[in-house]
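Data first, discussion second: the structure below is written as structure tokens.
Here the complex is missing one protein chain, while the rest keep their positions.
Our next item is chain A:
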Amino acid sequence: MSAVAEWTIVICILIGTFLSIVAAFGVLKLPDVYTRNHAASKSTTLGVLLTLLGTLIYFYATDGEFNARIVLGIVFIFITAPVAGHLISRAAYHTGVELSERSVQDDLSQKK
């Protein structure tokens, strides 16, 4: 395995795990459902994407095997994770979960 491939793999997987940890801290620290959902759905998506990308390059560099299932997984997570976050947020809003006290504006409530 060449040094370039090795470093790319290491950087991809480390940034991926770092982003997942950041997402976990965001879920713990942020005040309400919507901001937590914002942290969880965005940074875990990118974290999992980078980890999968590192895995793809690893198997391509060591075995010479291009694993198309990982590419499909990347595309799949890239499509579905934001939609899942959107649906969770919307379900929370429609069941009347309160916004954080620090929020200044609620555009959806004025439309009712």
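Rule of thumb we're sticking to: a residue touches a chain if its C-beta (ideal position, glycine included) is under 8 Å from a C-beta of that chain, and two chains touch if they have at least 3 such contacts; residues count from 1.
Here is the rule we use: contacts and distances are computed from a predicted model.
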Tell me the UniProt protein name of the chain this structure doesn't show, selecting from "Protocatechuate 3,4-dioxygenase subunit beta", "NADPH-dependent glutamate synthase", "Putative monovalent cation/H+ antiporter subunit B" or "Light-independent protochlorophyllide reductase subunit B". "Putative monovalent cation/H+ antiporter subunit B"
Which of these, A:M1, A:L14 or A:V75, touches the one chain of the complex that we don't see? A:V75
Tell me where the left-out chain touches chain A, residue by residue. 69, 72, 75-76, 79-80, 83, 86-87, 94
